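Missing here: one protein chain of the complex. Every other protein chain is in place.
We call the chains A and B, going by the order they appear; numbering starts again at 1 in every chain.
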Amino acid sequence: MKAQTWAGIAVGAMMGVALGTSAYTFLYARGYSYLTEDPRACINCHIMREQYDSWLHSSHHAVATCNDCHTPSGWVAKYWTKAQNGFWHSYYFTLGTYPDPIRITERNRRVTEAACRKCHADIVHGIEGPGGAADPAQRASCLHCHRDVGHLH
Amino acid sequence: NILERKREAQNPFFRVVELTDDTTDPAIWGKNFPQQYDSYRRTVDQVRTRYGGSEALPRTPTAADPRSVVAQSKLEEDPRLKTMWAGFAFSLDTREDRGHAYMLDDATFTGRQARPQPGACLNCHSSAYAAYKSLGEGDIMKGFEKFNALPFAEARKLVEHPVACIDCHDPQTMQLRITRPAFIEGIRALKAREGIPDYDVNRMATRQEMRSFVCAQCHVEYYFKGDAKRLTFPWSKGVKVEEILAYYDEVGFKDWTHAETGASVLKAQHPEFELWSQGIHARSGVACADCHMPYQRVGAFKVSDHHVRSPMLNVHRACQTCHPWPEEELKARVQTIQDRTHQLRDRALDALMDLIADLKAARSAGHGEEQLREALDYHRKAQFYIDFVEAENSSGFHAPQEAARILADAIDFCRKGQQALRKLGSGTTGVAATAATAAP
Partner (left out) sequence: NILERKREAQNPFFRVVELTDDTTDPAIWGKNFPQQYDSYRRTVDQVRTRYGGSEALPRTPTAADPRSVVAQSKLEEDPRLKTMWAGFAFSLDTREDRGHAYMLDDATFTGRQARPQPGACLNCHSSAYAAYKSLGEGDIMKGFEKFNALPFAEARKLVEHPVACIDCHDPQTMQLRITRPAFIEGIRALKAREGIPDYDVNRMATRQEMRSFVCAQCHVEYYFKGDAKRLTFPWSKGVKVEEILAYYDEVGFKDWTHAETGASVLKAQHPEFELWSQGIHARSGVACADCHMPYQRVGAFKVSDHHVRSPMLNVHRACQTCHPWPEEELKARVQTIQDRTHQLRDRALDALMDLIADLKAARSAGHGEEQLREALDYHRKAQFYIDFVEAENSSGFHAPQEAARILADAIDFCRKGQQALRKLGSGTTGVAATAATAAP
């Protein structure tokens, strides 16, 4: 949410600065490793350490990496999400003003919900309800009951 | 096996039969949804938990009451309840609640039927949807009004099953739906008070809300309004105990006149929805179905466990997805809460017995209605508050602090009632003689 609000102001006025700092981050902080599937890419930022550590102990450790849950399927959507997130990640990280504790944003929450369904479509078919996964008011939220499967917070 | 799973997964619902809005028999729905039907039928099980579930007590069937098994009697467990309900049918027979499978028989054969009970009971004790439809010739509301006005025996002939699939589900989409006019009206009044006009529950509720609302059609405090015996939920001022009491005070309602004190008293009944509303789980969006009908894996997919029962018999599914604590720990947490509630309930009932004894003594000392008015009003208040927790079936779990608050208020009402009597001077020494023996 916050990111979106910021987007209006920041993207216009601060694009130059932000892009500059982001580019710096990208190279120096090895932001490029962000583009891979390796979870260690995420913990190039120590800020992702907590999630990484508890992901190692999670039920999904052996079956899903960060990007399995945090990027949508499909090449374009995936890299667009990565680009967007990568931008905000670098931006906040470099300026050091990101929210603490970090909370998943609404958009990324939807991405993650979709990821659950991608892998578990079969088993949840029966509980999806008549509107299927289309109408949010009629959708079961996986995270309502399974917040902890990827990692504790 | 794997082959079968894959097939199931592709087509989780085998639409074996066509379901319509007239298909009342759950066995027919069960052909399409065998897993839900199988678990639905298991509500015949009787297992006791520390404060909930139920015990299967064998009895010898009689012509008047053919039941061969009943649940334990609350009156025998605690005779103070008889005094609290003196003069009302509940003092004849009140038992622990048990599974949905028994609802029709328990309402039909309860000892309370010694005093004539209205057909309106069956709104909540049967699959009444078809009856509304036929009585109202398709118009549910009209059918509801006619149904309420019937004597019990008449209404009984119109219903066949305990709550069934059709009462909670749309037969085409299987979506949850509200079929009970009393809830449609009650929730509309409640939402109006919260500033939402013309609330239409079937159109406006979210899916997660519906997972509680379908239960709140029955698990709520109610009364029968007027001579038409219209089943009504007293929610227009809110669902907290003081708001409900204020409603009853305003409309001048009483359930009966207390046989020992002459107070105009009320009976609270199963306010699960109301108490839950005040708790942290409701606030966190946790629905009745999340705990009482948790998902269960059957074969290749998840289904809702239609064996509606105490979550204490199913902790692992009901609680552990959200609370990663061992089962024993979760049970202990519930017990800590329930033990506290139970002890306070005990204390409050003792206080009420004292107030009732004092009122009786004041009456026999010749004090009249006018002089007793204040104390009688405290009796009405105290009793309703105590019953609000006593009749609620989670022993405080649905909202622990609120349950304790209500009992604390009730104890204070007893105190003030006793204090009001003191002004009347001597002769009002009902409990004074026994006070010395009361344990702290």
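Going forward, contacts are C-beta pairs under 8 Å (C-beta built on N, C-alpha and C of every residue); 3 or more make two chains touch, one makes a residue touch a chain.
None of the values given here were measured: they were computed from a predicted structure.
Checked against the hidden chain, the listed residues B:Lys142, B:Lys254, B:His270 or B:Arg405 yield one contact partner: B:Arg405. Although one chain is hidden here, its contacts on chain A can still be listed: residues 24-25, 28-29, 46, 93-96, 99-101, 103, 147, 153.
For chain B, the residues in touch with the chain missing from this view are 280, 283-284, 325, 333, 337, 340, 343-344, 347-348, 351, 354, 374, 378, 381, 396, 400-405, 407-409, 411-416, 418-420, 422-423, 425-426, 429, 431-433, 435-436, 438, 440.
Operating definition for what follows: only the chains that are shown with their structure count from here on.
Between chain A and chain B the centroid-to-centroid distance comes to 44 Å (mean Cα coordinates, whole Å).
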